[in-house]
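Take a look at the structure below.
Here the complex is missing a single protein chain, while all its other protein chains stay put.
Lettered A, B and C in written order, each chain numbered from 1.
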């Protein structure tokens, strides 16, 4: 008995759920959990089906392809840990949170490597026995630096890149290598405080709540599809530094919940938004 | 085109989702939203299907009855407002919140009547043009009082009774008249502080969070299936009275979210628990 | 024995708390609660002192004025209900929430009148026995309309104006009549989604949390000092209309918590921010 996830995405039409679940039934697969969504604007259908049974992948996918309309996408995923590379700069809290959650079994990820544009976090990586690559941006043009990063990252063939407080803006060329596969944690409640120094901006505006946003990276700065957001209350006693410190827990929570969704194959990208099934 | 909700509950077996959604498809019904749950302990299957189309109720239900295993329950509900009777004592906040949400369109309920064992809230009912029945318990035995309540309530034929801070304990005889159809708001985070004066108990224990619990009433005091719970942070500055005041918003939120689930036909009772689909 | 609030604001210097509390002690006043804040940026000192005793207002204030540095502000407030005028357009939920909280004793306000630029909410005002003035903006220039509003409002001599979903932008001339005395509820988590249709903007951006902001109105649209913010989680299932509906509870909570702070004399305005003591 195996446990698998079937993801289906196609234009909506009557009878889709019946067709797909019928095929599962013919294959003697038990549906553990089934969630779907139809976007009323675009008429796009999304379904995530947790299946249990004995899988004949080829004939199952063939049956699905015959039944589904043209332009459909479907994938049948096993529940093995996804391979990721984590990019960092100097701040330890997001990286440390991921490392510890993987360590204690709360998060199922295969962290192939950690790549930093500063050397500070090498020691933390080493404590957890994960290769650390220090790829300084000093003296390099943006494009040169990204080429250096890609050269280090590519051999690991990661499914996802996680930007765990990686404080460099990535160019469209870099992003195109990992479309909808780069997850960033932005230290504000987007779209508030786009850009640099969001805690300073939040302090100056006198907000009573701060937030953090985990999102896929696309070509527009801080404009990619949002996966998860979290917030915390602050008050007049908080300096910009206090907000930044309080924001750490918010950032960790938003990023690790987003990663949890990713590890469970629950995230569909839908234009500039996500559907979390 | 009509919009309906199909609720199905039966022992789980392979192919159930396929069977039910096939029948919907044959009836040319479009599935707007479908959520299901299988309880791993009992193997019971629960499904809620939002359908759109032209309904032939008789043949649809007949087709379902043929397909479903013995012991199944299914119902096909229209989205008309549910008729309720609200029971109160003296406190206005939960009643007022429901009245105002129905007034502004946030909550869809047909409030047939309000029944109180004190006269205080008659005037509020009158402001909203709803009949108020004052049924005092003074000088009556518990059973006599309940008979008097039932006599007033029964002619309205309500689908649900809402206990909006009704401060009387109902006997099993009364409850048996409306099985899983009486919704109570209890002013604590159950199962903490069962029984009387929960805010006083919370104050004495020095908790840092208070809560409220909306639940179906059954024969055991404060032991019925929980529909929704909400909490709020408190601190040492809160007296028992302050907690009670802060608790009002929590009570209103828990009760009105529970009622929202009820109005959307999302609540299954499952032993001593609820499944909210 | 009376219960009063002393508010003090002045440039910080050593010994301020000692000086002020000494004066209270000499007047045989008991300090029930004392909270203070010094802004590290501006060096401004803020203190709120809850006092109990027999008050000789004139000599107490005289003693304080002698002790405090030039440029100080102090006020000794009784705990009587503040007189307010509420401005509305068509949406009932914020107005209804305030009316019901005042009715059930959760909020202590003296609502002198309700003024609407549409007639819809007259009937709700009437249910609660509060004068409603319908001041249409139809056919009037912005300035003419504001003059008409002021003419209706001014005789009530309100301490605060509450914009409970009043959907008109006020000019600096109007705002100047009630500086830091107009409280607005904005239906977004400011500074995200400034301006019109914030729920539509939030929907299009695909946010996972929506918010509302209660703030003082100043000359800059949606830029006034924030008093309180509240949020709620949403997901891909929410249309812009669903977000708007879910946002109602958030708006009510942010506005009524802000009003609670106001009724307790806890809000200082400090440049473009608030200090809530």
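Structural remarks
Throughout what follows, contacts are C-beta pairs under 8 Å (C-beta built on N, C-alpha and C of every residue); 3 or more make two chains touch, one makes a residue touch a chain.
From a predicted model like this one, the values you see are computed outputs, not experimental measurements.
The missing chain, though absent from the display, is touched by one residue of B:79, B:181 or B:270; that residue is B:270. From the set B:19, B:229 or B:256, the residue in touch with the chain omitted from the display is B:229, counting the whole complex.
Touching the chain that is not shown, out of C:36, C:104 or C:159: C:36 (per the contact rule at the top). The set of chain C residues touching the chain not shown comprises 14-15, 17-18, 21-22, 24-25, 28-38.
Looking at chain B, the residues touching the absent chain are 37, 39-40, 189-193, 205-209, 211, 225-231, 235-237, 239, 270, 272-276. Residue positions on chain A in contact with the hidden chain: 33, 91-93, 96-97, 99-101, 103-104, 106, 124, 127-128, 237, 245, 248-249, 253, in rising order.
To be clear about the criterion, only the chains that are shown with their structure count from here on.
Chains A-C form the pair joined by the most contacting C-beta pairs. Although chain B and chain C share one sequence, what matters here is the overlap of their interface residues, and that overlap exceeds half of the numbers used. Averaged C-alpha coordinates put the centre of chain A at 40 Å from the centre of chain C. Averaging C-alpha coordinates per chain places the centre of chain B 36 Å away from that of chain C. Across the assembly, chain B contributes residues 33 that each touch 2 or more other chains.
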